[in-house]
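Removed: one protein chain of the complex. Kept in place: all other protein chains.
Chain naming follows the written order as A, B and C, and within any one chain the residues start at number 1.
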Amino acid sequence: MKTPVAVVGASGYTGAELLRLLADHPRVEVVALCAERAAGQRIDRVFPHLGGRLDLDIDPLDPDRLAERAEVVFCALPHGQSARAAAALLERGRLVVDLSADFRLRDPAVFGAWYGEHPHPELLDRAVYGLPELHRHALAGARLIASPGCYPTAAILALAPLLARGLVSARGLIVDAKSGVSGAGRSPSAATHFPEVGEGVRAYKVAGTHRHTPEIEQELSRVAGAPVELTFTPHLVPMSRGIFSCAYAAPTEGVRGEEELRAALAEAYAGEPFVVVLEDGLPDTSHVRGSNRAQVAVRHDARAGRVLAMSAIDNLVKGASGQAIQAMNLAMGWPETEGLLGAAIFP
Amino acid sequence: MKTPVAVVGASGYTGAELLRLLADHPRVEVVALCAERAAGQRIDRVFPHLGGRLDLDIDPLDPDRLAERAEVVFCALPHGQSARAAAALLERGRLVVDLSADFRLRDPAVFGAWYGEHPHPELLDRAVYGLPELHRHALAGARLIASPGCYPTAAILALAPLLARGLVSARGLIVDAKSGVSGAGRSPSAATHFPEVGEGVRAYKVAGTHRHTPEIEQELSRVAGAPVELTFTPHLVPMSRGIFSCAYAAPTEGVRGEEELRAALAEAYAGEPFVVVLEDGLPDTSHVRGSNRAQVAVRHDARAGRVLAMSAIDNLVKGASGQAIQAMNLAMGWPETEGLLGAAIFP
Amino acid sequence: MKTPVAVVGASGYTGAELLRLLADHPRVEVVALCAERAAGQRIDRVFPHLGGRLDLDIDPLDPDRLAERAEVVFCALPHGQSARAAAALLERGRLVVDLSADFRLRDPAVFGAWYGEHPHPELLDRAVYGLPELHRHALAGARLIASPGCYPTAAILALAPLLARGLVSARGLIVDAKSGVSGAGRSPSAATHFPEVGEGVRAYKVAGTHRHTPEIEQELSRVAGAPVELTFTPHLVPMSRGIFSCAYAAPTEGVRGEEELRAALAEAYAGEPFVVVLEDGLPDTSHVRGSNRAQVAVRHDARAGRVLAMSAIDNLVKGASGQAIQAMNLAMGWPETEGLLGAAIFP
Partner (left out) sequence: MKTPVAVVGASGYTGAELLRLLADHPRVEVVALCAERAAGQRIDRVFPHLGGRLDLDIDPLDPDRLAERAEVVFCALPHGQSARAAAALLERGRLVVDLSADFRLRDPAVFGAWYGEHPHPELLDRAVYGLPELHRHALAGARLIASPGCYPTAAILALAPLLARGLVSARGLIVDAKSGVSGAGRSPSAATHFPEVGEGVRAYKVAGTHRHTPEIEQELSRVAGAPVELTFTPHLVPMSRGIFSCAYAAPTEGVRGEEELRAALAEAYAGEPFVVVLEDGLPDTSHVRGSNRAQVAVRHDARAGRVLAMSAIDNLVKGASGQAIQAMNLAMGWPETEGLLGAAIFP
């Protein structure tokens, strides 16, 4: 029998992507959808692309009713709201995979500095950061999963093996990332109006003001065993999906060349089902669209004495919904790749 | 045990899309890839997006060797070449699904007028036109399938039920279609160079010069029971995938309104797994991207006395590779939807 | 001395485009900008692309003050509002070029049916439809100019010469047009959110429901000397600027071939500075971006007995702001091309 799952916040892009992927997952059945905005509508009114695939109505959020029906609940609500929903569902014994920022930062003070007071700080300790490549063991049996941000996923996957092996310095890291517009969500705004975005590139929330900064720092500090302070620059580019991240780091003293760096990535990700280490080519977001795979590559700029750690992911899949399902698979004790092996859509 | 299948012409976009879909098909295993251009390379060199998903080398085309290994062969070669490969494989007892134009036109004279002399006219009678919605019964047990063109699929799905029921006239049909650039194939050209295509719309091969014209006419004439002569206008729009087709037809005398037209579509496609009849909204190529579904809708312009039959498909899926697999499923006696139910990727 | 001009509705796209063009116009000086939304801001806050080019603050609309300062006023407000502003400025003796729909339809009943009651029906007779290629003489000395809609401009330029010479029938006309997203204005909405628009084509307001329908009918009826009832289908394509229009018409009896049709366009537009009749190629919106030129071409589909009249314009220039300036030039007795000769921006 299939495990009943629900999606809360089903009217946003990560919600839609959860539904696309869960509909093909052999071990689950989507039994309930919640979204305040669209309550009462059939899902294909909100997302016509799901027409013919999923036939469910959207309900308002009612934790009691939800806990009765679903065993696993994905929360894709705005931060703050998501924590409250998660708390209610946890209390009712459900496995919660939270896609908001609410449980990603372990330190309530750091959370407070970036997002304001946490509604449920007591839960922070129980949450497991849902990046399987770093936290696979902790995810087995987890009951509250903090699914990572899209930019952090891209940056961490490229840098972690190099920091873990001491090949690059934890100091002076720079992450210059370029994202498609779906990362801004589904609410229309001047900044995401088609003619304002088309044929243009721009940076935004630069110089330590983007909220993904402390999340990247937290995880990289853990891996490096030393505090990381990051310069993080997000950019918006005229495409719907995808993040390309280029991180700059200083090689540590012993590093002799590119081979050593490549070997570190290859070794770190040898058994990983969703990380493709590129040897010759460079990552390209158009090669991971719709897929849970990340492409990573490293280069050594010998002239300037610098290491480049690059990655490409689909921000809605490996950067959000696919990764959330990957974490659920681990938490449930299922094969990690269940429902997630589909190739990227190209072109 | 899985049925071994091969893809000939694996280095083009329809080849890549076949591989993406076949890799998820539960009843087949891709055992061989052929492509002259890329022979000797691993598929992820030619298509990095398949890296981590498919690990196969590309071979030059050798019918004997291919027939030994595969039971079903998809031919996605340029026209002329495809017929020769198909003939060789048919002779060796293989099921051939041909994605070129070589077997789509039943009349060798019509083929000759549009493409030049047919290399194997004797095979035209054996080919079944692979549009399951019109030829489902003939496809069961077929050994040579002529997979339809992308524009014909879009136009026919919207118009056929109206013509079949005599609701619109077979005379004076117009099809105005808008396609993404992947329809032009993977070979670079001035016409598909990014800066020449971006931010622009243009018509091409207008006024009865596009080779999909006779194919649409053939199938609609059959359905209408009367000769159809079509004005077909293809356009190129700045996107990679998708066809939006708007057909204009004159309602026949008895037609009383839009309800009757909608009912005809609804009835015709009631049991169809891959045709979504929209009641309120209009088709949108972004709602079928990556999916084998077609969206269709009909409207009655009462002021001007005109019927609009609209559709949206993914040119590489329902307009090519997905449909080819759908036809294979029927020919093999498998469930028609096997491997094809995946939702569209949106956004 | 330069003529002082003002732009009312300066915070929208047609406003911005007026400013770009007027800043280079040798006979005028922009002295005032109005826009309720953005009043009090400097124009480069609202439109950073004008930074370094234009240094003006935006004021709230005050007809007295405006009439004191400017001799010519461009009104680019939403319909209804625009008529009221125009009336106030006309009364104060100013030349008004109105870019809304308020003065385009001559018949108050037709206006009422499509837009609701007209706030100033008494002015309809005084307005001149600002398509210079059809109304050049009437524009000389005009005091109230109704600048045409973008779709009507594209459709009329391609069809008018053929209808005027009786080469195509006034009955059964179809206009299938494809527009960039800037045509929807600058207000964000779900329908213009980047990820919803990108990589997709869709029709909207089909089957006689788009408000540009009666405007096209009015002008073509006048030219044809017979009532035109049109099927008009607008589409949205993923680009910011441009309209490609393909009109379908039945050739009249005597028409012998394409040459005759081409000659009609060539003759009609022989002296026109802004209409380029293409002989070999087909129109392409990317070849008119930023320019006041229209490309037109005609083809005869001899197989199906149909005439195709195609055109491409920049919806914000020849379809709005450039054309408004062209009309002002005529009304002021200046050279028609003043300030408008700039080549298109390609790519």
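Here is the rule we use: a residue touches a chain if its C-beta (ideal position, glycine included) is under 8 Å from a C-beta of that chain, and two chains touch if they have at least 3 such contacts.
Here the structure is a predicted model, which means the values were calculated and not measured.
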Looking beyond the chains shown, say which of B:Leu21, B:Ala177 or B:Val197 touches the absent one.
B:Val197
Residue of C:Pro63, C:Pro148 or C:Gly198 in touch with the missing chain, whole complex considered
C:Gly198
For review purposes, identify every residue of chain C that touches the missing chain, sorted by number.
13, 16, 19-20, 23-24, 47-54, 182, 198-199, 240-241, 273-274, 276, 278, 281, 284, 286-291, 293, 295, 341-347
Had the left-out chain been drawn, it would touch chain A at residues 172, 174, 176, 178, 180, 195-204, 206-208, 213, 229-231, 233, 235, 237-242, 244, 246, 248, 282-287, 289, 299-306, 308, 310, 312, 347
Positions on chain B where the hidden chain makes contact
13, 180-182, 186-190, 192-195, 197-199, 238-241
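Following the convention adopted for this analysis, only the chains that are shown with their structure count from here on.
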Among the chains here, which has the CA centroid at the largest distance from chain C's centroid?
A
CA centroid of chain B to CA centroid of chain C, Å:
39
Could you put a whole-Å number on the gap between the CA centroids of chain A and chain C?
46
Give me the residues of chain A that touch two or more other chains.
13, 182, 198-199, 240-241
